[in-house]
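Shown here: the complex without one of its protein chains, the others still in place.
In this document, chain identifiers A and B correspond to the written order of the chains, with residue numbering beginning at 1 in each.
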Amino acid sequence: MTTTKKTEGLSASDRPNSYIGKTVPRPNLDRLMQGRGAYVSDIELPRMAHVAFLRSPHAHARIRSIDGSAARQMPGVIAVVDGNELSATITPWIGVLSHLKGLKSAPQHAIAPDRACWQGEAVAAIVATSRALAEDASEVVLVDYEVLDAVTDMRAALDPKTPIIHPSLGDNLAFERLYSAGEVDQAFAASDEVVEAEFVFGRHTGVTLEPRAVVADWNSADARLTIYQGTQAPHMVQNIAAHHLGLSEQQVRVVCKDVGGSFGIKVHIYADEMATYALSKLLRRPIRFVADRVESFNTDIHARDHRCIGRVGVARDGTIRAFEIDDLTGIGPYSMYPRTSAIEANQVVNLVGGPYMTKSYRARTRVVFQNKNVMCQYRAVGHPIACAITEGLVDLAAARIGMDPIEIRRRNLIADDAYPCGSPTGLRFEKLSHQASLAKLVEMMGYDELRAEQVALRKKNIHRGIGIASFIEVTNPSAAFYGVGGARISSQDGVAVRLDGQGAVICQTSITEQGQGSEAITAQIVATALGVSLERVRVILGDTDNTPYGGGTWASRGAGIGGEAALQAAKALRSNILEVAAAILQSAPDELDIANDAVVNASDRATRMELRELARIVYFRPDTLPPGMQPELMATRHYVPREFPFAFTNGIQASWLEVDTETGFIKLLKHWVVEDCGTMINPQLVDEQIRGGVVQGLGAALFEKCIYDERGQLTNANMADYLVPMSGEMPDIDVGHVVSPTLESELGAKGAGEAGTAGAAAAVINAVNDALRPSGTIITEIPLTPDVILRALGRI
Amino acid sequence: MTAPVAIALEVNGERVEANVLPRLNLADFLREHLQLTGTHVGCEHGVCGACTVRINGEIVRACLVLAVQASGQSVQTIEELSDSGEIADLQVAFRERNALQCGYCTPAMLMAAQDLLRRQPEPSREQIREHLSGNYCRCTGYQAIVDAVEATARARKARAQ
Partner (left out) sequence: MVSGKVAHMKAPPFAYARATSVDHALDMLSMHGEGAKLLSGGQSLLPAMNLRLMSPDIVIDIGDLTGLRGISIQSDVIRIGALTRHVELLESPEIARLAPLLAEAARHIAHPAIRNRGTIGGSLAHADPAAELPACMVVLDATIVVRARGGERRIAATDFFQGIFATALSADELLVAVELPIGRGPATYFFHEFARRHGDYALAGVAARATSDAQVLSEVRMAFFGIADKPILAKAATSLINVRGTPERIFDAAEAFGRELDPSEDQQASADLRRHLAKVLFRRCAETLLGFEPVL
């Protein structure tokens, strides 16, 4: 007997007709393109009512009294509920994790009972038969506020004269972390040049096109709460809703249907959503809450509000001797729950200098409370800040010693054969490819030609710039991220696969879909590992009643963790199928394989039995099976990373742009990304994640900023005044890859969802400074508005 | 409170009669009264483009039209453009290029793209970007959408020859 191929123990990519590494269209795109998706705001349930929240117009105010009597008389009004009343139904929470030493926060309620701490915090809920009627009624709810001083400047938050938002906490410091590695002072002293700059990042937010929306349905007869919500982490929501409503997890079901964008915005626990769950229980009917756009700006988590002084020490030969940062970030009045508002700053400390060999590093970060909207994890959490600072300092060092930005990186990026190794902050790298990625980028972008073009155009007073940004990216997090701190956020995921009565495949996975292609890659992996055609695989996700227990999709973990679970489950099912098939066909499992929806000979690939037929026998004619046989056509496997706390990926980006030095306007000409995320299950989906992520970063670089005035009022809470990137201003983005699979899993996939956002703004900042280099102007602030550019140039 | 107004209009080729409050906008009317939920609400102040529908063949923002204004008019939503096959090739191109991720902007994006191709059968990439510049997408970064529209234009030209 000759075997032309190994079948048992094949890696995922080796199997005949493998879908791994193939660009195949996602299933179920049709319903989205026909306008037949099912988003939460499309859901209608019998007796469903609508809630509008009355929100504090003040950044900080004591609530002396709330009079809802007039509102209750308004047409269609079912209930007017304040924080004190609602607190009988739902308990408050505190957003801390024990492994973030010293992190402190105050209890936050679903509806503020005594005190509103940011403009937009809900102080009452009005439930009515329509949203419009609820809004009408909210206008006649009388609230007596005692306006309090607001803390609105993070730089002053720790001044003794500044009021303390939560006196019981003693000060406005939520979290501080100090870190030092290597001999930092000696390293700076030994440097030929030391460059310092202050980096300022505009607070911004996700602006998901579908706003946050929840339908909470308490069925008092079943004593069960069904929550329809576009959350990335349904089991987490299940756990938290149950906990704070005094229910067991079994009494809560979370269902995620189509989600109109999330990017981390919809992975957190929001007071108004918790209030909606509680209102449903209180009023014993379904309640729908859909945030409107103004509400979204005022209450969706904000992110990336940082001011950071960065220093770099460099030798004349280009060796970077040391990095140092002193970072300050102003969050809201509460640390967000349950993932905390200290993670972003913690990441900044962890990630600065990450791609480089430099061993000496010192960092301080302070996270301070403010009377502004809450802040928490948003796509690429902390990476855009760390990358902009690191890459900005590297470019400044290069300019100071007169070295090309590519050359200084070549000299300092960790060598591709140095692995496994670690960062000064204790991050463990399994295998990265900084040098290969750099080389590939240089080739892809035609670096030398662009430099020549830059020189030629400068003579005509046209200022173009090239900006480079290398980065590392956290993916596939283990329990090290949240679990160790006490959060009930699962770091493992599970997949159950089974054959149905026709021999087709049903697959249930605990990861979730927000458009990145979780459904698609799960199907591709399962189809490949089983040997079935993709069309015969149906994926069920986003339902705590009908999927294994898991973490969901966030921190770029869906492919790496959920994908591995899918692979192992499918392999287990394959094994079970072959065992039954062998018994029926009087063969041995290792003489058989599954291909094209049928059991075949491993040797000559001849069809022995269609899966349809095998299913028929197992489900309907088990009397024909060998005695005692109990076939099992369903298998479940879970997967959790055990070896590395995070699967780091690496990448490098370049921006090519033109600065009009007369008007301050920037034109983005082109963008490149080289990304190494290990095994790519669907290359097109990876590239599209990167493109979408890049454009979010470009938006941050040029346009996006939540503008607060000194009274803590968000002055641009609408889409005309908060500028998001639209198609007219965005460049084409070329994406290339290097592939360094992780050996920890069989699939070898790392994550890719956030890489685009991690480095895009950094590349743009560096490109602008590169364009302006002849004038000596250095700008280290985003967004790079015309005002910022022209002021830096001294033209206004 | 103000009195409901009787309206009669054509929606996706069907005659519809209803009594609506004056303040009800067309997007909410389509979604809540007719359960045509393919038209999405993203901002309610006319900036994001997610609510794009056609009135008498021209694209408009349904959140900026009152239902009462649409009385006597012919409204088409994504459901009809899709069922009639009018945008079938655009949909194929979108699928092949993954020009949608979460799908929330997609119905409107398809309507705006089809509007462009009807007016300008051979648009440049810049013209595509400009025509779609009023439709917000947060997921794709726009490039795949531009690719899909460009490919459809080329294919339509080839079929016409």
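Here, a contact is a pair of C-beta atoms (placed from the backbone, for glycine too) under 8 Å apart; a residue touches a chain by one contact, two chains touch by 3 or more.
These figures come from a predicted structure and were not determined experimentally.
Shown chains touched by the hidden one, complex as a whole: A, B. Residue in contact with the omitted chain (choice from B:63, B:81, B:105 or B:149): B:63. When the full complex is taken into account, the listed residue touching the unshown chain is A:665, out of A:419, A:619 or A:665. Among the residues A:90, A:103, A:127 or A:143, only A:143 touches the chain that is left out of the figure.
The omitted chain makes contact with chain A at the following residues, 52, 54-57, 67, 123-124, 131-132, 135-136, 138-145, 292-295, 662-665, 703, 707, 715-718, 720-721, 723, 726, 728-729, 785-787, 790-791, 795-796.
For chain B, the residues in touch with the chain missing from this view are 1-3, 5, 21-23, 25, 28, 44-46, 49, 52, 55, 58-61, 63-66, 68-69, 112, 115, 129-131, 133-135.
Simple rule for what comes next: only the chains that are shown with their structure count from here on.
By the touch rule above, chain A contacts chain B in their complex via residues 25-26, 29-30, 32-39, 41-42, 44, 75, 132, 206-211, 258-263, 292-293, 514-517, 684-685, 688, 691-696, 718-720, 724-728, 730, 732-733, 756.
Chain B makes touch with chain A in their complex at residues 1, 23-24, 31, 35-45, 47-48, 50, 77-79, 82-83, 91, 94-98, 100-107, 110, 125, 128-130, 132-146.
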